[in-house]
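Not every chain is included here, but those present sit where they belong.
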Amino acid sequence: MNDATIIVDETGTQRLLGYQIDIGQAPHGICRLQADARHLNRSGVVHGGLLATMLDNASGVTASLTVDPAGRRPFVTLSLTTHFLAPAHEGLLEARARVTGGGRRTLFIDAELHDGAGRLIATSCGVFKPARMPEAAA
Amino acid sequence: MNDATIIVDETGTQRLLGYQIDIGQAPHGICRLQADARHLNRSGVVHGGLLATMLDNASGVTASLTVDPAGRRPFVTLSLTTHFLAPAHEGLLEARARVTGGGRRTLFIDAELHDGAGRLIATSCGVFKPARMPEAAA
């Protein structure tokens, strides 16, 4: 892991949740979170919405990497389907995404989220498009 | 709005993100967030993952309300599909859910998220099941 490829603290949501973005494994975008008590739901496991957020982040940066090596060009998430396979506990979580299809106007991107023990926690598939600045949704 | 029906600060994620849960409009579960700079993404609009989190919350509490008037009985999100229709800006956001089908073992729940001006921002449909304590995913 090269520090030059790790993005931290660049947006409000990123500072609030504390995740990192890794652009050093292109074409795969990576989102990591050291989950702690702040990320848990009523059942004492990581909130599914935060897992969806990580999958969306990994997918969005993967979309961005198709046109911008710095992984910052914004893309809009049109749809995101997330499947929750297993509960996630406190500790390291990592979401990794890949483009499965699409072209200039639309990208199809799948992502998987594993915990530190390598267990598959959640998966997603989504449809993304380039943002027309200045407005974008994800 | 009756304070007795508003749930605040009960879980790590809720304290971190700052949303409220309203169980006073049963059978509809409601999740509200006063979005501010902490909830924005790189494009300056509310992060889609946080919208998904709100839709998941509204859906989960709606599931809970089918068996628990207090809206606390945990349900597991099996799948959640979110559609992002329009960007959300800082200000009040509200997600509201309804059961469309299912039974004792499985619930199908749709949700809609509007902004304070009544604009439809995002929708979701998901599959939920009762959690078997102590483990659950959302």
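Some points to look at:
When the chains are written out, they are named A and B in that same order, and each has its own residue count from 1.
As a working rule, a contact is a pair of C-beta atoms (placed from the backbone, for glycine too) under 8 Å apart; a residue touches a chain by one contact, two chains touch by 3 or more.
None of the values given here were measured: they were computed from a predicted structure.
All together, the complex described by this structure holds 4 copies of its single chain type, of which 2 are visible.
To be clear about the criterion, only the chains that are shown with their structure count from here on.
Once the centre of each chain is set as its mean CA position, chain A and chain B turn out to be 20 Å apart. Note for the complex: chain B touches chain A at residues 10-13, 15-17, 36-45, 47-50, 52-54, 56-57, 72, 74, 76-84, 86-88, 131, 133-138.
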